[in-house]
Structures are given as structure tokens and as C-alpha cells.
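I have a structure I would like to understand better, so I am pasting it below and will then ask my questions one at a time.
Of the protein chains in this complex, one is absent; all others appear in place.
Note that the chains are named A and B in the order they appear, and that numbering of residues resets to 1 at the start of each chain.
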Amino acid sequence: MSKMHLEKNRLRNPLVHCITNYVTVNDVANMLIACGGAPIMADEAAEVEEMTTICDALVLNIGTLNERTVESMLKAGKKASELGHPVVLDPVGAGATRLRTETALRLISEIPMAVIRGNISEIMTLYHGTGSTKGVDASIGDAVTEDNLDEKISLARGLSINTGAVVAITGAIDIIADGRSAYVVRNGHPMMSKVSGTGCMLTAVIASFVSASPDDKAAACASAISAMGLSGEIAHERLMKSGGGPSTYRSYIIDAMGTLASDVLEGGTRIEAR
Amino acid sequence: MSKMHLEKNRLRNPLVHCITNYVTVNDVANMLIACGGAPIMADEAAEVEEMTTICDALVLNIGTLNERTVESMLKAGKKASELGHPVVLDPVGAGATRLRTETALRLISEIPMAVIRGNISEIMTLYHGTGSTKGVDASIGDAVTEDNLDEKISLARGLSINTGAVVAITGAIDIIADGRSAYVVRNGHPMMSKVSGTGCMLTAVIASFVSASPDDKAAACASAISAMGLSGEIAHERLMKSGGGPSTYRSYIIDAMGTLASDVLEGGTRIEAR
Partner (left out) sequence: MSKMHLEKNRLRNPLVHCITNYVTVNDVANMLIACGGAPIMADEAAEVEEMTTICDALVLNIGTLNERTVESMLKAGKKASELGHPVVLDPVGAGATRLRTETALRLISEIPMAVIRGNISEIMTLYHGTGSTKGVDASIGDAVTEDNLDEKISLARGLSINTGAVVAITGAIDIIADGRSAYVVRNGHPMMSKVSGTGCMLTAVIASFVSASPDDKAAACASAISAMGLSGEIAHERLMKSGGGPSTYRSYIIDAMGTLASDVLEGGTRIEAR
């Protein structure tokens, strides 16, 4: 399944319009190219509808939102969904400030999202309509573990039912759910948390995969998450051989995605259907 | 010729004021240092005239333009040209949205540009006053090939005559033309298209080179393009030895420019005067 999704993504080469934060935007652009998509960043209200029209998917990432870009997100999101393009939300820091929580809630109420991807704290915030995220990282007490998997899958499914979106909770263990199906992904490496922006990069990869395989969005989303996690694993093996630290590791993750053979993905993917 | 231009650039160490997109800005800054220039980014209308006054050249890159920064571009551009500083335009995405096309056309009508550098789709858009660029990448059908070189040189020359700027069309084969002379550059490596921002970086390198060698802007521009392409070639050779993917390659390109000996450039340059 992952193999097919990666191959379709590389074949279709989706152009992904990103309204995203300026912290990790360069890595998002390079990761999109690496996975088989193509990036375009444009956040001015006067052009986002026209820009998103020529694209295949849209990422809305609120990591460094401001009044101007929130307006652009709303405009672009409505246009993209009108055109049937998948819209993927990354609610960075929802729960940390009222502005972020309210903006994320407003975006999901006004725009039919294809996928919402966040950490557990962000997704809980969206589900409950309120929350307390510590900055942009998930609160430790909420982490998804083997013991509470079913409960967290229910949470994802609940938000999916409320919004119509595939919901992905990512962390050490990743959960993907919609109203019908659920997947658990166990790829990845703990050191990925030492690299700023792996979440943002993943969101863009998801948008690309879902655009290339629109018939089963939850499965395509799981494949994207697995491909990203496996890239982190492959990069870590390479790092152990070459030596180095977090910045070399960051490069290696993008390298791994850029050179990931679909057969290697198929062999290394750890997706469990639930 | 390239040797002299690179040496002059390193000797004069031009301070290049960039109003550029936030996607690739860090690579632009590091590439400018690597080639022998120095970067300063400033995009607030209240300071751009003063800032550009203490600089040697100005880059206007519309990759993530917005209303605020377009105003700053106009102010900075007028001031810089008044002072005789070369102004270099990178019309990222011209043809993709009306805002981008109109902004690029307005910038070239209100500011005497020293150089306009874009891909073939962007340059065609500026020449015809309208166009259809797919995102920020050139449309494949328009690509410069050995077969249509003369026609594309005429295009570049046409835009040069209309604007007074040296016009550079970059891609697999690069064309540089003004009203008198034309150059074709055949350096570079196809993998450079897998790295976000090589075009933006190149635009800044051109600004630096043209500032350091103002007496023959077209030739200095050709040398800058050749130096960038050769850096991509050297980086690719290194990548084939070390292994790695697109992110390592990105670093290697900047490394190659940072360590490019002028004799190596002279030996590897592939500039043809037409």
C-alpha cells in the first residue's frame, strides 16, 4: 500500500500550495520536493485564491500566524475546497494561545479539511474546543502509548466524525483515523524530536500523498506518515555510521526521503490497520 | 573572464540588500557570503531607502510578496537606482497570478533594472505582459533547448531592449543577453532542480558580481551564472563520492561556491559568446 502511494505521488508530482510558518518553511519546501511533490508558498490574500487554483493541494499551518495570513488561509481554504483540492491543517500550538485555538477552530468550521495533523495536545484541544498546550510540543502526560491506544484512536475518530477530516495524531506512535478505518504507524526515531519542523514537513508530505491518492485519504495519510518515519529511521542508521548531531540528522532525513525506493518503504513500513 | 569577475567580487565584497522571499532567504544569505558578497535583509518601508543607501546592490525577489513588501520594493528600488546601485529582479512566479505578473511589470516599469533573472516562463510573461506559469517552475513546453536557442536569445534580447536590463533566462541551458551581446552558459547539473532556492541564490550572486564588475554587466552576470552552475557540478561530484540526497547536495553547492578557486572556475566555466 505505501509503495503504491509513494509511486503515485512521484508520478503525479502534486503542486502543494503552503501557507505555512516562516520557521520551517525551507525544510517544508525541500521535503516536498524530496517526497515527489512540488512546493509553492504564497500567503498574500490578493493572490491566494488564484494561486491555489493552479495547485493540487493546500497546507494551512498556523505556526506563525498573523492577522494577515489568517485571512489568506480562510480565502485559500475555501477556494481549494470548492475546487475539490485536499486541504490539510497543521494546528501548530493550538491550546497554547487563544488566538491559535480560535483560529484552528474557525478554520475547521469554515473549511472542509481533508486531513488534520497535530500532536496529541493540539488534537485534544480541537476535540474539546479548548486546551493547554505547552508551546508547540505535546504535553507529556497526554502521550499516546500502547496502553491508551484505543482511547486515543477514539479521540481521533471523534474529531474525524465532527469535522469530516482524516485525523492524524503524531508522536512516538502515530494514529490515523476517519469514521470508518484506523491505522497505527510505528515508524520513526526518537531523535526526530531534536529537529525543528519534522511535524511541519510531515504535514506537507501528507498533503502531497493525499492529493496523489484521493480515493483513500486515510490510507494515503498513513503511508505518508510511515514514509516520513522510515526516512527518520534510515537517516538515524546513517548518522550512527557517519557521526554527527541534530543538524546533520536533519539533512539526512530529507536525503532519506529524497532517495527512498518504494520497495524499501514497502519493506520497512510498520502500518497496522485497526 | 569568470576568474576576474569572481576575484573582483571577493575583493570588493559587495553588501547586497535583499528584499526576498522567506522560503529561501537563509540559503540566499549563506550563498552571498560564500561567493564573496555580504547579505543584508530589510523589508520595512520605513527603513529600506536608508538601508539600501549603505549597500552596493539590491535584490528584489517577489517569491512571497505582499502589499507591504511590494511598497518597500518600489521605495528601495527607486532609491538604489538613483544612487547607481545595480538592482536585480527575480520575478518568481510571474505568470502564475495576476498579482505577481502586475507587480513584476510595475517594478520594471518604475525601476531601471540592471538585471532580470527568471526561468523561461517568467521571462516570457514579462516579455508578453501576460503568461501562464505553473507555480514557480517553468512550463516544460517552453524549455530552452539547443534547437530553439536563437529564438530564446531573441526573446531575452527583446526584453532587454524594452527594459534596459540585462536579461538572464536560466534552466538547463542559460541565456544572458542585452542589446549588444549574448552569452550561453552550459554549466550546472540537473539535480539542482531538486533543491529549493537555487534560482533565488543565483539572483543574489548575480547582484553581487554585477556590483563588483559594473562595466560589463552582461559578462559579469554570465560569470555569476557559470560560477553557480559549476558549484552545482562540483557539489554533484562530491555527492557521488560521499553518498547522500538532496539536502546534502544543497549544502555541498554552498560549500562549493565558498571554496571555489578562481582558477578552477576559469577551467570549468562553459560560457559561449554569441
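Assume a residue touches a chain if its C-beta (ideal position, glycine included) is under 8 Å from a C-beta of that chain, and two chains touch if they have at least 3 such contacts.
Keep in mind it's a predicted model, so treat the numbers as computed, not measured.
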Original post:
If the hidden chain were put back, which of B:55, B:114, B:144 or B:206 would touch it?
Top reply: B:55
Original post:
Which is it among A:6, A:31, A:195 or A:212 that touches the chain not included here?
Top reply: A:195
Subject >> Hidden partner interface residues of subunit B, rising order >> reply: 15, 22, 25-26, 29-30, 33-34, 38-44, 46-47, 50-51, 54-55, 68, 250-259
**OP:** For the chain that got dropped from the picture, name the residues of subunit A it touches.
**Re:** 21-24, 26-27, 63-67, 93, 96-100, 134-137, 194-197, 244-248, 250-251
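Here is the rule we go by: only the chains that are shown with their structure count from here on.
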Subject >> Whole-Å gap separating subunit A and subunit B, where each centre is the average of the chain's CA atoms >> reply: 33
